[in-house]
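For this view, one protein chain was removed and the others were kept in their places.
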Amino acid sequence: MPSLLVTILKRLGWASVVLVGLSILIFSLVRIIPGDPARLALGPTAPEEVVERYRERMHYNESLPVQYYFWLRDVLRGDFGLSTVTKRGVSQDLGEFMPATLELVIWAGIPPIFFALLLGVLGAMYKNRWPDYLIRFSSYIIIATPTFVWAVLFLLIFGYWLPILPSIGGRLSMGFTVPPVTGLMVLDALISGQPDAAWDAFAHLLLPSLALSLGHTMQEARLTRSYMLENGGKDYITMVTSQGVPRDVVNRKFLLRPSVIPTVSIMGLDIAAIFGNAFLVETIFNWPGMSRYAMNAILGKDINAVCGVVMVLGVIFIMTNLLVDVIVMILDPRMRQSRSK
Amino acid sequence: MDESWKETLKRSWLKYSESKITVLGLAIVAGFVFLALLGERIVPYPEHIGSFVDFANASGAPSGAHPFGTDLIGRDVLSRIVGSFRNTLLMGVIVLCISAPIGFMVGVIAGYNKGKPVDTVLMRLTDIFLAIPPLVLALAIASVLEPNMTNSMLAITVMWWPWYARLAYGVSSSLRTENYIIYAELTGVKLPHIIFREILPNCLSSMLTKMTLDMGYVIIMGATLSYAGLGEQAPKPALGSMISQGVKYMPEQWWLTVFPAIAIIVLVLGFNLFGDGISNMLGTDES
Amino acid sequence: MSDKILEIKHLKKYFALKNRLTVKAVDDVSLELGKGETLGLVGESGSGKSTIAYVLVGMYEATEGDILYKGEDLAKAGLYRTLKQKGEIQIVFQDPGSSLNPKRTIRKSLTVPLQVHDKGLSKPRMDARVGELLEAVGLPAEFADKYPRAMGGGERQLISVARALATHPSLVILDEPTSALDVSIQAKVISKLVALQKELMLSYLFITHDLSLMRNVADRVAILYLGRLCEQAPAADFFEKPLHPYTRMLLSSIPVATSEEEELKPAKILSTGEIPSPVNVPPGCAFHQRCKDMLPVCAAERPVMREVSPGHEVCCHLYNAN
Partner (left out) sequence: MRDIGEGGILLDIKGFSVSFDVYGKVSHVLDGITFRVRSGERVGLVGESGCGKTTTLKAVLRVLPKNAVIGGGNVLFDGRDVFGMAGPELDDMRRRGAGMIFQDPSSALNPVFSVKSQFLTALKYANPAGTSKTRLYEIAVDALDSVMLPDPHRIMDSFPYQLSGGMKQRVCIAMTIAAGRRLLLADEPGTSLDVTIQDQILRLINKLVSEKGLSVVMVSHSVGVIRESTDYVNIMYAGTVVESGATGDVFGNPMHPYTAALMSCVPKLTGRNIAHGIPGRVPDYMNPPAGCRFAPRCPRAKGACHERKPPHAEAAPGHYVSCYFASEAV
């Protein structure tokens, strides 16, 4: 499928433009912060000449575009500079905290899609009968509940009242050691041949990822249901029905695919929202991910760390969207054409 | 003329109330607006909305005098919850009333000039804003500035307008090939007429629908920022910060967490249902 | 030739596509339209008939060629023509669904041209004009405060006609004004258009795919195929002696309603093949691949327009022999 490849390359080109734009945006944003970045980095007690030398070294005396140039040059080499809070390289910090967040987002973002589609299809098939009413009613309540409220409620219920699932205390129970390979705990545990550790890691993931995914899942379900119903009245469905194709085959084959395409195509945005919400959920469940690092960076006005976090999130977001586009292209042949018209 | 106006209203109500659950939404929204307007005039302990201390009654479980209990320094939780509604609603309205017009202008200019450099620049800019996870952007902005309600509104507005830009872009880029737009161009009409008289009326119903549907999400976002400590500051009450305070005393003083949480859920639920009703009402306008 | 209101000479309109391809939407078309006359411009999809309309009203600039309106060249003017010219050359679009803004009342739609072309008209005068325009197309004055959705397709098209009349036009381009309508409604619109033409001395460029309709309203008929003219003749002559093989295929393909008409159709020429994409116009005569009477020269050389009898021109190698 050469056209698919061309489209991917084109998207990558645009993605880099967006990333450059994002970097300018975030770079200017953090430089607007009132206060002297060098002084902030070295603390109030550092002697002035040390601060001045630091300024010199970090190019803080240059104009903003020049500073941006030096910063971007380093970023392209994978160097986000030093964190003023942890006093370590931002890249190193990211490497340490990112996998935990990533694992959480993956679990919250991907498996629930299947539930969403299932619920959407069920709702459409049993339109205005009890399964549909049940799904719709619960979706209203679930969507209305903010993610952090879910997290707090889960903590209250499963952490204190009904402690059947681990709710505080990171990614793994005491007593397990899993050598890091991918940084994704469940996977690493399986790789190292410890199914019980994998199960334990999964149990730790369950509550936070559920809190993150519930709202999105129900929203995707609603979307799927409404597209199923809308497409159900289309001529191409009437046509196969009129030719005697059994109803379940019509639904499963000819109605499902066009109806899930719109749901799938907004998944990229859902993933972005999940990333954002992960910040709070991680704090609530004491999850050793990016959140505390990023929160500290934001509150401590740690310029390099903030830029690093946002840029990495931007890259992940763009990659996710690219992936989603590819999936949509596979599902919908029309998208494989170049979108010239 | 008057008669047809009544007819329209009646038909709109029929469409709105087609699904009974949206009527419940309207009732919830009306109730919250009512409570928000009255605020301190209706709560049992108006002075508890501010910085009031009554250690004698601190950390009291729900009781007849304090149905939702009292907080760590003895303030009535019910009064504080009701006292927070006005700012919560105001925030939603202000954020949407600023971000929708901005988004509309960006989207309509890009969409009307589809395929030209203006389009590319504006829509890529929109993409950049969308590329940052919304909460992260809001957190970054809110933390760079002083943490207070105005700045959290600003942060949410900055991340919200791109959605309206996308909406207006979609509508206007398809409208620009409509014959009545082409006719207006051919006959020598000026651009503002095309944007505000021809395109805007066609965007209005979808914008309004989205605005009502978004109320709930803006409220969620505001509560989330406030939970993170970046919204309304003490001693003023905000649902998010009340929950984040309550979490620390969690299983024992559950009422500090549970009641504000329920308040958010019901509030957002009300607006979501209301939005669905508005969408039913404005959606199938044709034929 | 002073009674000619419009002369199109060797008009070309090319569109560049992204992948370096060119669509030759209109490729060397020459037409003339006399004052008070109706010229029927007939073609199937991809024939470029609408492109010609859009160039005439200024939506596009011509790639090459001249468009003389009352002696003034508009080919390169695009939208930068004078306000007077904009008012005098008006258009009625095909789709009654998109001609009027669904969110604005008829009054508002009709005042759009008035605000531009009759600047400073007072509110009561404006309302009076709207009333006059509605009356001119035979619609009741109450329609002014209705929305398009409250009206049928025929009524919407009549409103579009009224809007075109607002600027006192002399040339009206009718871009398939009735092709989306049922015949009983089409008849209403067409009879109104014909009456208005007599009353206001309008010249019509009538773009359509419906030859039967042209038999009844056009003074002259021109046939387009893939951006090129095939044949052009006075209506009576055209329907009696169609010459171009494409014209004959077209005429013989029309399903007719009565047996008298059946006798007027040329001997059945079975329609074959698909209409090629205008991106890929065949070399030589654009029609040669579908033509039964193809000569060897047809694939190689593009035929030129030739007058075979007074006013009857045809662009075909078959008629080049003498």
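Note that the chains are named A, B and C in the order they appear, and that numbering of residues resets to 1 at the start of each chain.
Keep this in mind: a residue touches a chain if its C-beta (ideal position, glycine included) is under 8 Å from a C-beta of that chain, and two chains touch if they have at least 3 such contacts.
These numbers come from a predicted model, not from an experiment.
Colleague: Since one chain is left out of the picture, which of the remaining chains does it touch in the full complex?
Modeller: Those shown chains that the absent chain touches are A, B, C.
Colleague: Identify the residue among C:L39, C:L74, C:M249 or C:C315 that touches the chain left out of the display.
Modeller: With C:L39, C:L74, C:M249 or C:C315 as choices, the missing chain is touched by C:M249.
Colleague: Of C:R156, C:R215 or C:H244, which sits in contact with the chain we cannot see?
Modeller: C:R215
Colleague: Need a quick check: the contact residues on chain B for the chain that isn't drawn.
Modeller: 14-15, 18
Colleague: At which residues does chain C meet the chain that is not included here?
Modeller: Chain C touches the chain not shown through residues 44-45, 152, 154, 182-188, 190-191, 194, 209-213, 215-217, 235-236, 239, 249-250, 253-261, 264-265, 270-272, 274-275.
Colleague: Can you list, in ascending order, the chain A residues touching the missing chain?
Modeller: So the residues of chain A touching the missing chain come out as 233-246, 249, 253-254, 257-258, 261, 331-334, 337.
Throughout what follows, only the chains that are shown with their structure count from here on.
Colleague: Sort out for me whether A-B or B-C is joined by the greater number of C-beta contact pairs.
Modeller: A-B
Colleague: Roughly how far is chain A from chain C, centre to centre by C-alpha average, rounded to an integer in Å?
Modeller: Computed value for the inter-centroid distance: 55 Å.
Colleague: So in the complex, the part of chain B that touches chain C is made up of which residues?
Modeller: 1, 178-180, 182-189, 193, 197-198, 201-202, 204, 285-287
Colleague: Under the stated contact criterion, what part of chain B meets chain A in this complex?
Modeller: Touch residues, chain B against chain A: 21, 124-125, 127-136, 138-141, 143-144, 216, 220, 223-224, 227-228, 240, 243, 247, 250-251, 254, 257-258, 261, 264-269, 272-273.
Colleague: Please give the residue numbers of chain A that touch chain B in the complex, ascending.
Modeller: Those residues of chain A that touch chain B are 14, 17-19, 21-22, 25-26, 29-30, 32-33, 137, 140-141, 143-149, 152-153, 155-156, 159-161, 269, 272-273, 275-277, 279-280, 284, 294-295, 298-299, 301, 306, 309-310, 313-314, 317-318.
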